[in-house]
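One chain of protein is taken out of this complex; the other chains stay put.
Presenting subunit A:
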Amino acid sequence: MASRDVVSYDTPLSRALKVLAGLFLALYLVWTLLPFFVMFVSSFKDLLEAFKLPAVGDWAGITVFFEFTPTFKHYTSLFTENSFGTYILNSLIAAGGSAVISVIFGSLAAYSLSRVDFRGKQDLFFWIISTRMAPVVAVMVPLYAIFRSLDLVGTLPGLILAYTTFNLPFAIWILKGFFDNVPFAIEEAQMVDGSTRFQAFRSILPLVAPGIGAFVVLCILFAWNDFLFAAIIGSGGAKTLPVATRELVQPQNIQWGSIMAAGVVTTAPMMLLGLVIRKYLVTGLTMGAVKE
């Protein structure tokens, strides 16, 4: 196998570009991380301290930002005065439930589309993905009407169903690519060895595991961060973290401290998830693209 090194030689131009790239990356880091940093620090500040900001141009005054007595009161109030425990559970159930359902039906559908030839297959496949082409808001009103007539508004099953509607086409689309890359001969060997078609399907699931893993993460992220569905379909009985956070903004009283704390509570689990499965996520998202 040939070396995979990308050979490059220094020129004055490339050195200048390197410096520029470094500068750009530094700015980009500040731009993306600063909001999280402000959120995290502010969640431990009292209301007054949170608004102690230096004047514009006063770079020395930046220390003011760090002058505060850390307090956990916003976090405790989230779980005592508000029922954030329930909301976290709701978010978990809605995200996890739709991910599990989407993976089960998605892998079955993707396997069929990958393996079986039938008339109108291309059209069906296009139709499945075309359901993702309309923006969510466009279908929100009819979807709400349907859900209300089925008594699904404000319930967790309703929210799971809504997320699944949007995740399933995505699952089929991603997983079909992974199944396409598994040689037919492996299943055929299984079937000759003595398994049924379904057992053969199950036997190749480990080979598409990176794809399934990547999809589950994307699916959970979509549901966990979603606001629109949660606000309209889930409102009332199935309140999730983003909606609950939004409700901390009240006409007379914007609870900045609690909002920041809620932001941390909402963000932290997904960041941790991302760190844990980062390696698999990257293999999953690139493996489908490159045929071995």
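Convention: a contact is a pair of C-beta atoms (placed from the backbone, for glycine too) under 8 Å apart; a residue touches a chain by one contact, two chains touch by 3 or more; residues count from 1.
Rule of thumb we're sticking to: contacts and distances are computed from a predicted model.
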Protein name (UniProt record) of the chain left out of view, among "SprT-like family protein", "Thiosulfate oxidation carrier protein SoxY", "ABC transporter ATP-binding protein" or "NADH dehydrogenase subunit L": "ABC transporter ATP-binding protein"
Selected from A:Leu29, A:Leu47, A:Ile129 or A:Ala189 as touching the chain missing from the view: A:Ala189
Candidates A:Leu207, A:Ala231 or A:Leu273 - the one touching the absent chain: A:Leu207
Absent-chain interface as seen on subunit A, which is shown: 183, 185-186, 188-196, 199, 203, 206-207
